[in-house]
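In this view, the complex is presented without one of its protein chains, the others remaining in place.
Right after this comes subunit A.
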């Protein structure tokens, strides 16, 4: 995969769920499809063979419903969690749930010709369903579910009006209902990687962080993080207190949540709502964002990542958009960095197109050298 030459992979149905596979040495992403047709949804495992640039895929059935959100387990490469929705024609109602699956195998690339032919003959394989968690109220909408960063059995499910912490072995848990502002619905959330029991949620234009062990009182919050709805957040993997948020005001903001008044970094480079933002795991000054203007943008936030070392990052890398990736034709709802290769990321648009792209080489050298 050369610079500027992204690799495109197309799927049949609409997509808005993407996750990198953790604990793996391969550049591997999982995609969930979104179709209301019964028995039509799938989970695609896509692996990029780095040496040849070839793309290999494996398809698994996901008959329980359309996938709105997908997360691979950070503890076990074969385990994944989907947030799904299905329509029941009998009572003409949708019901959502969270399911945890285990992949039968991690391998995607066929070892020999035989295997290739068997894989090609088989359309979609089955995954092992470990458990399904349904909300207490059947019509409750689930936004997403997130693995606890250290506790292998703990997940946090964000619903419209509450946040639920569950143990996946027992599916039991407890709900956190935020005090005040209950009218405002939640739209997503993330575990804080540094303070293991803190879970940050997006509530309308605000960010709230709860301690999952304590009551419903927010530990910290950023009010009016965006002028319009806040769509996504991502914690800086290396630096405590910093997080990036994206929202309907087309802005990418980076905050030090100890000072929630003013973002420490703000860019408005997209021309529509920004749906997702991700920090590069290795190089915190690189962020990638996806927007409904059909673009993924690679943005540098070097000025706020300066360390006291003699080498100043901001001197070699200017703040702002490094590269605009325009291979998408529709809204980009997901972007994810590869966990195995620090310069590769995937972006997924609604028209079922996955684009694997790289950080341009000269920026890479600027950062490395």
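General remarks:
Heads up, the rule we're going with is that a residue touches a chain if its C-beta (ideal position, glycine included) is under 8 Å from a C-beta of that chain, and two chains touch if they have at least 3 such contacts; residues count from 1.
The working rule: contacts and distances are computed from a predicted model.
One chain of the assembly is not displayed; among "NTF2 domain-containing protein", "CDK-activating kinase assembly factor MAT1", "Mitotic-spindle organizing protein 1" or "Vacuolar protein sorting-associated protein 51 homolog", its UniProt protein name is "Vacuolar protein sorting-associated protein 51 homolog".
The hidden chain makes contact, of the residues A:150, A:177 or A:271, with A:271. Residue A:36 is the one among A:36, A:219 or A:316 that touches the chain not shown. The chain omitted from view is touched by exactly one of A:199, A:350 or A:363, namely A:350. One chain is missing from the display, and on subunit A it is touched by residues 10, 14, 36, 85, 87, 89, 92-94, 224, 227-228, 250, 268, 270-273, 292-294, 326, 329-331, 350-351, 353.
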